[in-house]
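Now for subunit A:
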Amino acid sequence: MPVEFGPDEFKTNERRTIVTRFWIFLFLLVPILGVGVFLWAPYAGVYLPQDVSTHGHKIDHLFTFILLLTGAVFIATEVVLVVFMWRYDRERNQDPVKFTHGSHNLEMVWTIIPAATLLFIAIYQMNAWAEVKIDRPDIPPTLKVTARQFEWRLQYPGPDGVLDTRDDIHTVNDLHIPVNEQILIHLESDDVLHSFFLPNLRIKQDAVPGSTIPVWFRATEIGAFDLVCAELCGWGHYKMKGRLTIESREDFENWLEQKRQEQEAVQ
Partner candidate 1 sequence: MATAGHAHSDSFQYQPALPIPNGKLCMWLFLSTEIMFFAALIGTYIVIRFGAPVWPFSHEVHLSEPIGAFNTFVLICSSVSVVLALEASRANRAGAAKGWIATTLALGVLFLGVKAYEYNAKFGHGIYPALPRSRMYEKPDLYFASAVRQRIQALRAEINAKGAENLTEQDQQRLQLLDEIAADPALGPDPTRASLTALALRIMPLGTAPGEEESHHAGLNDEHPWLKLPIVVPGGNMWASTYFTLTGFHALHVLGGLVVFALLLFMRLDAGKANFIENIGLYWHFVDIVWIFLFPLLYLF
Partner candidate 2 sequence: MSATIAHGHEGAHGDAHAHSGSFLTTYVFSRDHKVIGIQFLISTLLWFVVGGLLALAVRWQLAWPWADMPIVGRMLFSAEGGQISPEFYTMLFTMHASVMIFFVIIPILAGAFGNFLIPLMIGAEDMAFPTLNMLSYWAMWPAFILMTASFFVEGGAASAGWTAYTPLASVHQAAPASGTGQTLWLLGLIFVGISSMMGSVNYMTTIIQMRAPGMTMFRLPLTIWAMFITAVLQAFALPVLTAALFMQVLDRVLGTGFFVPEGLMINNETAGAGGGQPLLWQHLFWFYSHPAVYIMILPAMGMVSDMIATFARKPIFGYKPMVYAIAGIAGLGFIVWGHHMFMSGMNPYLGMTFMLATMMIALPSAIKVFNWLGTIWGGKIELTTPMLFSLAFVSMFIIGGLSGIFMAATPVDLFIHDTYFIVGHIHYVLFGSSAFAIFGGIYYWYPKMFGRMMNETLGKIHFLLSFIFFNGTFFTMHILGAGGFPRRLADPYHYEAFKHMQPMNQFMTICALGMGAAQIIFAINFFGSLFFGKRVGRNPWRANSLEWQAPSPPGHGNFDFQPVVYRGPYEFNSPEVDEDYYPQTQPPPEKGGQEKQKEGEQH
């Protein structure tokens, strides 16, 4: 009894070679364009933004390290896929099919090597994580950030140097910090979840209502950057935008004093 083939393509072999080559080329485009996009990205300015923190380079380094590692695996596997498609195409491959159910040794190899690599990455990154989220500096808070729909409320200690007293200085969406100093922020939320995201400082932390979450960093360069809300907080999420100004100690104190006087003038 004749075997019933489905599609016509298998009965007639004309045009098939060209068509097959086309598909293989299409799959080859994946690694080529994939790598290409990542090579092009820094030139297009769509890549890790300028880093102005002391810990940021570790994160960037980890990112690059993982990118190179996964990039190598990506290129290798995609190329192997394309080569196999080329080599073992039905028309091209005149050898008999390799009738095998697998290889125990190969399985061991490609289990143990990735496992060791992954374990290495896991351990390699722990220090960076601890630096950002665990090893909290033992200093009084520089300021308190309270997120609410849809603004950032910032509260600096007044002349007494203590938060939550009458002489506190309040600003909205205007975050100033001194450069090259350890900053400790107490992050709170008044209503829903928000996320305190400073792309240039490689800082991200959700603000959770009911909790005070410490955030610490040290900025290394003077400049103005974005403060972004990175957790959906309602319809106005997109406009919950703040401005981060990193400035010298003097400028910072002048600004603080100016704010204090403005505040007193109102009261």
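Criterion applied: all candidates are chains of the complex that A comes from, given by their letters.
Following the convention adopted for this analysis, contacts are C-beta pairs under 8 Å (C-beta built on N, C-alpha and C of every residue); 3 or more make two chains touch, one makes a residue touch a chain; residues count from 1.
Quick caveat, the model's predicted, so the values are computed rather than measured.
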{"item": "Chain touching subunit A (counting every copy) in this complex, out of 1 or 2", "value": "2"}
{"item": "In the complex, subunit A residues that touch candidate 2", "value": "1, 3-10, 19-20, 23, 26-27, 30, 33-34, 37-38, 41, 44-49, 58-59, 62-63, 66-67, 69-70, 73-74, 77-78, 80-81, 84-85, 88-90, 93, 95-103, 106-107, 110-111, 114-115, 118-119, 121-122, 125-126, 128-130, 132-134, 149, 190-193, 195, 197, 199, 202-211, 213, 225-226, 228-239, 241"}
